[in-house]
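One protein chain omitted, others in place.
Right after this comes chain A.
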Amino acid sequence: METITDTINEVTWHMACYVDDIPEDGGGCAFISGRQIAIFNFTRRGEWYATDNQCPHRQQMAIARGMIGSQGEEPKVACPFHKKTFSLQTGQCLNDDEYRINTFPVMVKENRVYVGL
């Protein structure tokens, strides 16, 4: 798998997929170095986000299948299982303080989507 190493920010960019692999205003899951990463193409906001695909509530691999949206200014995703919602920026669960998911930087270059792990 193609990787780009950014030595200044100590991030390794993994090529995850092509832009049109992820539906507009929706998500998809990429398998990167043995990890499941949810990638969101938030077309409405012109932004890309990446998070864990696993919801910590019942440890289900389904965040990528969740609906995205906003709460105030905060972009968020809702787990399809029990509608725990998570900030796409911080990973914090917005309707249950107990939970948080990891978020990752996304870079889009020449129609390719890279996630920094």
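As a working rule, contacts are C-beta pairs under 8 Å (C-beta built on N, C-alpha and C of every residue); 3 or more make two chains touch, one makes a residue touch a chain; residues count from 1.
Convention: contacts and distances are computed from a predicted model.
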If you look up the hidden chain in UniProt, what protein name do you find among "Cysteine desulfurase", "Nitrite reductase large subunit", "Penicillin-binding protein" or "Sugar ABC transporter permease"?
-> "Nitrite reductase large subunit"
In terms of residues, what is the contact footprint of the unshown chain on chain A?
-> 16-17, 21-32, 36, 39, 42, 44-45, 54, 56-62, 65-72, 75-76, 78, 80-81, 83, 85, 98-100
